[in-house]
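Sharing a structure below in structure tokens format, with a few things to ask.
Removed from the display is one protein chain of the complex; every other protein chain stays in position.
Each chain carries a letter (A, B and C) given by its place in the written order, and its residues are counted from 1.
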Amino acid sequence: MSRVFVILFTLFRSGIVGLRSAAGTALISAVTIGIALFLVGAFALTIVNMEGVQARFSQKLSVTAYLETDVDDEAALEIAERVATVEGVEQVTVVGRDEALERFRGMSGGAALLEGIEENPLPASLEITLVNLNRTPQGLGILATALDGLPGIDEVADGREWIDGYARVTSLVRVSGVAIGTILSLATLLIVANTIRLGIYARENELEILALVGASRTFVRTPFLIEGTLQGVVGGIWAALILWLAYLLLMPQLEYGLMFLLGNAVPRFFNGGEIFFLVAAGAALGFLGSLASLLGWRR
Amino acid sequence: MSRVFVILFTLFRSGIVGLRSAAGTALISAVTIGIALFLVGAFALTIVNMEGVQARFSQKLSVTAYLETDVDDEAALEIAERVATVEGVEQVTVVGRDEALERFRGMSGGAALLEGIEENPLPASLEITLVNLNRTPQGLGILATALDGLPGIDEVADGREWIDGYARVTSLVRVSGVAIGTILSLATLLIVANTIRLGIYARENELEILALVGASRTFVRTPFLIEGTLQGVVGGIWAALILWLAYLLLMPQLEYGLMFLLGNAVPRFFNGGEIFFLVAAGAALGFLGSLASLLGWRR
Amino acid sequence: MAAGKVSFFERRDESPVRMYHVSKSYIPGQRAIDDVSMELAKGEFVFLTGQSGAGKTTLLELLFADERPDDGQILVLGRNIARLRGTGIPSLRRRVGVVFQDFKLLPRRSVEDNVRIALDVVGTPRREARSRVFNVLRQVGLQHRRQHEPLALSGGEQQRVAIARALVTEPEILLADEPTGNLDPDLSLEIIELMLSAATRGTTVLVATHDISLVEKYRRRTIRLDGGRLAEDTPAAGGIG
Partner (left out) sequence: MAAGKVSFFERRDESPVRMYHVSKSYIPGQRAIDDVSMELAKGEFVFLTGQSGAGKTTLLELLFADERPDDGQILVLGRNIARLRGTGIPSLRRRVGVVFQDFKLLPRRSVEDNVRIALDVVGTPRREARSRVFNVLRQVGLQHRRQHEPLALSGGEQQRVAIARALVTEPEILLADEPTGNLDPDLSLEIIELMLSAATRGTTVLVATHDISLVEKYRRRTIRLDGGRLAEDTPAAGGIG
């Protein structure tokens, strides 16, 4: 038992001593891991904030159903209640005939047009929003068909063009998000593994000497794994720090444009849990990187 | 003379031999440079294609000036010609009263509104686009003020909201483009320098031995510079290849969304010159990376 | 694993080192070791001589499983070298001390750490390790340099660190490859005496050397290799030992 403890202690000590003794190499590895994680982190931060844009974008998405001109506001309310039961509908807002007139008056040239008219010629309409799941061209198409059959509904403006655009942008963001994320993570993993392997190349003869004096594979490798993990942790902390600095420095420049895209949503930095995750990712990268390098090592 | 030639030949040969003899290290450096350049390249490709989006976006930007209702089409044309002389105006399109009526009829509820009316109540209007330089909120504000004073003009809809949005998005793209580009390039440079330096650490005693047998600084360093440059070239070619593969694989997934953003503009890959530039950037990175590493080396 | 708990059955009277018709070539057709058979008894002290390139280092490498034989049988501490797998090699090496011809010291660790590493791999408690390291460094005359890194030592000092590392575990077998190649005659004698006293405590010692003055002075059993073949096996002039 005590022997195992002694060996464990020795291994950990070796990891630290190794770090100190190969300070140059270790520092460079840590910096490289930091840079790679910084890139991944910056991307993640963008994605996190993009969610706000998407949410706002999809809130705007609605179908307008124009009712027949002879439907009065009460009848409109009844129809609205029926529409609300249709599957996929989130909310139905009734725009009464008076409100329609008001809105029309606000449009340029509208007031002039209304000059010669006594009675309100505008129909009431329903603004229908969909549950998140159905905010697709297909979902809207289905809804439009369902509405078209209802009595009292004159015309459905399902804004397919708008919807199509939304669907396209969403798919673009999703696909390129996954693609960039995957590529960036893979690149990071490769860069980190390469960096650590180069560090080990520089100390290959140490590994060999240890093996020659009777050290087991575990004894030889554990310090390098510990070292790699520590480098990863340092890299992760680095990355979080630089990211934060970049966030502080760049936000004033970007705020002007972002406020437009994000609407009222305020751009935000990672929270504590996410920072911890970044550092943990660094540790995992460092560990896996050294493991991969050591597995590739021939002894 | 021949002595210099012999030495040059020897140096180049050493570069190649060094590459072969430290194949593992060299390969890893080349792969890392490749990955880093791939990231920069992917970003550059995005920017190149973004230009299409911006161009389309800004074409849509225009000011509408509604003329007074009693101005007929001929008079409108005259006013248009006067407006065209205002500084910053690119083009003026006259929308005649008949056309306005036609457009209005197309709007939902419009037809119903026009039912009881004999005479066309709609005014003619001018659609004014600006030269590129003036497509800013300021530019538009100035134009609006200038137009307001002209006789025959009733109301100017300068779409400030739209313009403001445009300006914000443009500035966001520009600032984040510069920021990401700078960060990515710096990160790449650092990663490459680090990688090459680690490669040199692994062979530090070779440098030392060469110095001890009387090799000059140039003799010791040139092979490493050549090696680094070659690694950079290989990395650049690597990057171009993977980028091209990624482009081929991802385009079908992204096309749907991109077509919406790019309009008629077709997404494109780098042309020959740009690929050459990527490889040249790799070479430069490799060269500078080794130079930086060697300058850091103490002998 | 259960290393330390499980051990190989060894007959007490069996020689710790036995080779039967062993051959080894690095380059096909060129035998570095050619049909060598020999046995070393427990506590025996043996010189291994031969010209440069005769195969001395190769023979030692075969004994601590750094190289594998092409042919023949090698039994070290009862284990068949050719059949060692997994943890077998490290656990054998922990019972064999080796002084390498090129020292093989860890460049960025202190002298002390370099010696202690041999104790670390067997899990010797810290305090015990400390005193054993100090003692062995004193025996090779380097206690005052224990904080330095190998690169700050002279050639002979480095060689003595390598010797200290091999001795500190009090191994069952000690293999020393030209351990006095960088030492002056006085120091060489001291080092040989150290190894002799290890032998009297039961360690089987095999010293590869080209220093005939040493071989002639001690007149121990001497095995001479020539082009990989066992050319001569001269028994000790005095008793066993």
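Here is the rule we go by: contacts are C-beta pairs under 8 Å (C-beta built on N, C-alpha and C of every residue); 3 or more make two chains touch, one makes a residue touch a chain.
Everything numeric here is computed off the predicted structure, so don't read it as measured data.
S.K.: Can you list the shown chains that the hidden chain touches?
M.R.: The undisplayed chain, in the complete complex, is in contact with B, C.
S.K.: Looking at the whole complex, which of C:22, C:99, C:183 or C:205 touches the chain that is not displayed?
M.R.: Touches the omitted chain: C:183.
S.K.: Consider the whole complex, including the chain that is not shown, and state which of C:37, C:51, C:135 or C:200 touches that chain.
M.R.: Answering carefully, the residue with contact to the hidden chain is C:51.
S.K.: So one chain is hidden, and I want to know which residue out of B:214, B:252 or B:273 touches that hidden chain in the complete assembly.
M.R.: B:214
S.K.: Just name the one of C:44, C:67, C:120 or C:157 that touches the chain not displayed here.
M.R.: C:157
S.K.: In the complete complex, which positions of chain B touch the hidden chain?
M.R.: 2-4, 6-7, 9-10, 14, 17, 21-22, 205-206, 208-217, 219
S.K.: Can you list where chain C touches the absent chain?
M.R.: 26, 49-53, 56-57, 101-102, 152, 154-157, 160, 177-178, 181-187, 210, 212-213
Just so it is clear, only the chains that are shown with their structure count from here on.
S.K.: Give me the chains shared as neighbours by chain A and chain C.
M.R.: Chains that touch both chain A and chain C, as defined above, do not exist here.
S.K.: Which integer distance in Å separates the CA centroid of chain B from that of chain C?
M.R.: Here chain B and chain C have centroids separated by 67 Å.
S.K.: For chain A, what residues touch not just one other chain but two or more?
M.R.: Residues: none.
S.K.: Can you tell me which residues of chain C touch two or more of the remaining chains?
M.R.: None at all.
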